[in-house]
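Worksheet: the structure to be examined is printed underneath.
A single protein chain has been omitted from the complex, and every remaining protein chain is retained in its original position.
For clarity, chains are labelled A and B in written order, and residue numbers in each chain start from 1.
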Amino acid sequence: MATRVEVLPAPEERLSAWQWARRNLFDGWLNTLLTLLTGAALVSFVSAILRWAARAHWSVITDNPRFWLMGLMPVELAPRAFWAGGLVAAAALLTLGGVRVRVAPRVLFGLWVGIIIAVIWVMSPVRLDQIGGLYLTLLLAVVSISLSFPIGILVGMGRVSRLPAIRGFSILYIELIRGIPLITMLLWFFVFVTLLSGDAITRVERAMIGLTIFTSAYVGEIVRAGIQSVPRGQTEAARAVGLSAVQTMRFIVMPQAMKNMIPSLVGQFISLFKDTSLTVIIGLSDLVGTGRSLLAITRYLQDTQEVYVFLLIAYFCFSYLMSYGSRLLEKRLGLGER
Amino acid sequence: MAAIPRARVPFWRNVRTLEFLGQIVFIVLLAGALWGGRVALQESFLRQNIRLDWGFFRQTAGFELTALTWTIDLDTWRLKDYEPTDSHAEAMIAGLFNTITVALLGIALATILGLLVGIGRLSRNWLLNRLAMAYVELFRNTPLLVQLFFWYFAVMLQLPNGSPQQPPIRFFGDFIVLTNGGLAFGGTVAERFGRLIVDGGVQLTTEFSALVAGLAVYTSAFIAEIIRGGILAVSRGQMEAARSLGLTHGQALRLIVLPQALRIVIPPLGNQFLNLTKNSSLALGIGYAEFLTAANTVSSQSFRSLETFTVVTLGYLALSLIISGFLNLIRARLRLAPA
Partner (left out) sequence: METTQSATATQPAGTSAARDGQHIILLESVHKWFGKLHVLRGINLAIRPGEVVVVAGPSGSGKSTMIRCINRLERHNRGRVVVDGIELSDDMRNVDAVRSEVGMVFQSFNLFPHLTALQNVGLAPLQVRRWPRTKAERAAMELLERVGIPEKAHAYPGQLSGGQQQRVAIARALAMNPKIMLFDEPTSALDPEMIQEVLDVMLGLAREHGMTMIVVTHEMGFAREVANRMVFMDEGVIVEEGPPEHFFTNPQHERTKLFLSKILHQ
């Protein structure tokens, strides 16, 4: 005999602002003291910042938007840069919207391929070393990310290969690169390329190659961890139903590994985005380089604080956007399974 | 004779032979690429009339380092203070010592800061919690180099210069004195040549202070997250079991949760220490004479860039290997230690 069990809705908990504050801020004397102290520190800190911001000379930022955006790119080419930027921004917005309404990944992929072709076409008259500012920063990041992803996957698969020669090479590559600071590697690479080929390879290209070589090693290590996180039984079952080694990798191991890899992969790409700033040391005029060349102008000599605060804010916005996108993606992939 | 004759496997279908041949091909290609690179480099050297020469390391450096420090006298193998009359190699060793100093101090500060912020991040106090989170997000999501530039150019160099119009910032009497010339502990402020100058105590240069502060703050944001993650990773069941035995919240935290969290936290913490050491090379951006900056000076003085940067690269590699070997040792011991 089945008795009917009534399902009751969970009692709703509504806190008034006062109750919420009681619970989260003034729960016991220690907590209250903590709140008051932190609050006082925060107020004095924020007011100091606001006072500084009101006094600061923001003209170094507001008077040079084109310079910040694209550096010393010739004026007649600027409209092309604006078009390209607009296209990418539109694609980014469409992607965010698309992920929310669950458009098939294939559509988004197609969208990006289209956008990239369009951007390359629009920007074709622009030489690489004419690009500067935010555009250069983004270009370095995007190119290095898209190159180091496939290379990193190959290296990571090599890292877990059964074949000693390939595994050994992958281990050597990963450990060698991870043992060296990026800036040291970039400097060595620049000197090496100069000795090897003179000026045949531009600085921007060298930076792209250097960043790619560097990031691929880290991506390889992430891919290794991702592959090893997939239980052995999965591979065995796939081989047992007759899939080839390549098919097993592609249809069984990688899709599952990828899901585990996304947080660290995005972390790595954020770190690469931040690391593009190191190219200023080897003489590129990315976002940081632009700021520093503005600071060399007599009019702006005194504006160091404004410039660096602006740079911090700019990098923060982009990095934060990337980690937000990653969290969205994780949620999206987490559904439907397990 | 069995019913099915033993089939001979042609070599192009034999997995083992194919794997073996594939590896041979891979090695040959790799060796070919290396050889090609060598030949190209040689041709390029001939064309530009360059020769690799490692002898310059023994030539006199002739430059000051922005930070005075020890080096090893390469003739007597004794510790000594670096002087401009020492050789290039000795200048770079002085830089290496500076790197180690910065790393040790940075690691200590970053750990303390990270611990505080990590605990704040776990606090039930909403305001403190959010503040710690803002700290972590701000410093993790901006490039270290920009942060170093900020600390050096926008903070340290903008401090009062110590003239009577711009008196130094003092804390606790004269115990901590801050000017754009650096940071001094425990000295006494005296007026000389119309300036307020610190005598005695521990004096740190502007570059050093900015570098250590920048590295410590940046790394502390990562350490805070590791500590938070480590404490959260100790399962709730452990805390509940400890509480059900009658331990107080504090006792449970101290005796049950923290020891376990420590074992989780140590490996990633070690990675952060290694990162901080490698990141100290960004001092090149603000001109503090650690290993890379010293090497960069040597390179531009001697015009021997490839040799110098090769040595620096190998030096960092050795440093990293030593540190990770040490970390692996600790990890192995942690694994053996009883829970």
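To be clear about the criterion, a contact is a pair of C-beta atoms (placed from the backbone, for glycine too) under 8 Å apart; a residue touches a chain by one contact, two chains touch by 3 or more.
Here the structure is a predicted model, which means the values were calculated and not measured.
Trainee: May I ask which residue of B:9, B:79 or B:190 touches the chain that does not appear here?
Mentor: B:9
Trainee: Out of A:80, A:159, A:259 or A:274, which touches the unshown chain?
Mentor: Looking across A:80, A:159, A:259 or A:274, the contact with the absent chain belongs to A:259.
Trainee: Can you say which of A:72, A:111 or A:243 touches the chain missing from this structure?
Mentor: For the chain that is not drawn, the touching residue is A:243.
Trainee: Looking at A:20, A:121 or A:251, which residue reaches the missing chain?
Mentor: Only one of A:20, A:121 or A:251 touches the chain omitted from view, namely A:251.
Trainee: With the missing chain put back, which residues of chain B would touch it? List them for me.
Mentor: Residues of chain B in touch with the missing chain: 1-4, 6-7, 9-10, 13-18.
Trainee: For chain A, which residues reach the chain that was dropped from this view?
Mentor: 231, 233-234, 236-244, 247, 251-252, 255-256, 259, 336-338
Here is the rule we use: only the chains that are shown with their structure count from here on.
Trainee: For chain A versus chain B, what separation do you get between their C-alpha means, in angstrom?
Mentor: Taking the average C-alpha coordinate of chain A and of chain B, the gap between them is 22 Å.
Trainee: Help me check something: in the complex, which residues belonging to chain B touch chain A?
Mentor: 19, 22-23, 26-27, 30, 37, 40-41, 44-45, 48, 50, 123-128, 131, 137-138, 140-147, 149-150, 153-154, 157-158, 278-279, 281-282, 284-285, 292, 296, 299, 305-306, 309-310, 312-313, 316-317, 320-321, 324
Trainee: Write out the stretch or stretches of chain A touching chain B in their complex.
Mentor: Going through chain A, the ones touching chain B are 24-25, 27, 31, 34-35, 38-39, 42, 162-166, 169, 176, 178-181, 183-185, 187-188, 191-192, 195-198, 270, 274-275, 277-278, 280-281, 288, 292, 295, 304-305, 307-309, 311-312, 315-316, 319-320, 323.
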